[in-house]
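Each remark here refers to the structure printed beneath this line.
Let's look at chain A:
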Amino acid sequence: MSAKITPMRSAAESALIERFPALKAALPGLASAREDAFATFAAAGLPTRRVEAWKYTDLRAAMREAAPLAIRPNAAEIAVALKGHSPLAGQGAVTLSFVNGYHVATKGGPPNGVSITPLAEALTGGHPLLSKIGALKLAQGDLALSLNTAFMTDGAIIHVAEDANVEGPIALRFVTSGATAVATAARVLMVVEAGATVMLVESHEGQGALAHQPNTAFEIIAGDKSVVHHVRLGLNSTGAVALSTLTADLGAETSLTSVNVALTGAVTRHQVFARFSGGNARAQINGATLLSSTQHADSTLVVEHAAEPGGESRELFRTIVDDEAAGVFQGKIIVQPHAQKTDGRMASNAVLLSEGAAMYNKPELEIFADDVACAHGATCGALDDELLFYLMSRGITKAEAEALMIESFVGAAIDFIDHEPIRDILHGLVQDWLQARAARLNAGALTVS
Partner candidate 1 sequence: MLDIRNLHVKIADEDKQILNGLTLKVHRGEVAAIMGPNGSGKSTLSYVIAGKPDYEVTDGEVLLDGVNILEMAPDARAAAGLFLAFQYPMEIPGVATMTFLKAAMNAQRKQRGQAELTTPDFIKRVNKAAELLGIPKDMLRRPLNVGFSGGEKKRMEILQMTLLEPKMSIMDETDSGLDIDALKIVAEGVNARRDPAHAFLVITHYQRLLDYIKPDTVHVMSRGQIVKTGGAELALELEANGYRDYQSAA
Partner candidate 2 sequence: MPAVQETIDQVKAIDVSEYKYGFITDVEMEKPAKGLTEATVRYISARKNEPAWMLDWRLDAFRRWKTMTEPTWARVSYPEIDFQDIYYYAAPKMNGAPKSLDEVDPAILDAYKKLGIPLREQEILAGVEPQNRVAVDAVFDSVSVVTTFRAELAKAGVIFCSISDALQEHPELVRKYIGTVVPVTDNYYATLNSAVFTDGSFVFIPKGVRCPMELSTYFRINEKNTGQFERTLIIAEEGSYVSYLEGCTAPQRDENQLHAAVVELITMDNAEIKYSTVQNWYPGDANGKGGIYNFVTKRGDCRGKNSKISWTQVETGSAITWKYPSCILRGDGSRGEFYSIAVSNGMQQVDSGTKMIHLGKNTTSRIISKGISAGRSQNTYRGLVSAHRKATNARNFTNCDSLLIGNQCGAHTVPYIESKTSTATFEHEATTSKISEDQLFYCMQRGLSAEDATALIVNGFVKDVLQQLPMEFAVEAQKLISISLEGSVG
């Protein structure tokens, strides 16, 4: 241990600190929340590996420059941004489109029982649910979320009425676009009243290779006995440094399923903070990540069981790492003293496909109650040789056999999505990834021979 060093401000940190006063004056609403959040950031700076929660993702190094916060796009820019095909197009009963963090279009009317207000409108004109933004203590102090709070530009407040059984998913499409790299800060709050059932789908699409810096945050407050399905697709620009946060506050006997599929982006970090505030809630939180080239992807998860009975949490994270890429899983299950009967099981499994690939696993248990059954497992290694051999002995080529194994491996995390067309689309994206890999391998083989 060496003496405490107060590091010099990096260029990105200095730029953010310099810009905040002017932005604060320009950005609508929640001034004191923005100030507090920014103060949290300013005190700590961009996290490095010295910060335990960021042990395997050095954000300070990844974000050398702070890209300027995007301004609201004009009609021409919007048209360019939305031109491309969205993998999840047409899946939402209602689809909200965002360009560079600003709401630009809504397709379809809100389903029965649902009301949607663009966040910018709510921030300017006021909204009864505004006070719920940033309310989850478990996530407070987190640096990615603090930055989002300080700079949030737009997003949505979604309210789902009591006992509503919402038809079709509510879809949100976020596109980052432009001639130069920008930072975005979209924020979505969804309050689900007791007994309601709803599905929320977010997709993040970035065009080209620019080093955009999207930072999005979704907050879900689930009332007693509600059922919430959540799907997130990360298809950032290949140069992106992308941060995303999901917070979930679960009432009694709620059920939450959240699946994150992470594919592109130079450095990405998806974090989940889930709190079991009511008794006997259930959560299934999954991640499927496929990495190649020099990508770095971090999945960080904190699940807090804070009520009795402590409920049941299941986490399943599957990571495929190829080339020189690196995967990170940090998962922590906390069981508070009174959260008896908690049943928590967390698994992180990674397959490394190439010599240069790396995986960092940190599965933690923090348990203060005695009548619990908690477990975690973490594995990492190459594809199972024996299974590969078995498949090949049946006449399947090595490449095909590997593809089959990879697909079923990450598919296990995707299969929890209770919506067949969306599940199929995501499986399709995994297949696309595998085809791209096969093409790379073929090209490589050609160069060698």
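To be clear about the criterion, a contact is a pair of C-beta atoms (placed from the backbone, for glycine too) under 8 Å apart; a residue touches a chain by one contact, two chains touch by 3 or more; residues count from 1.
Selection rule: all candidates are chains of the complex that A comes from, given by their letters.
All figures in this text were calculated on a predicted structure; none of them were measured in a lab.
Any copy counted, the candidate of 1 or 2 that touches chain A in this complex is 2. Residue ranges on chain A touching candidate 2, taken from their complex, read 1-4, 52, 55, 321, 337, 340, 350, 352-382.
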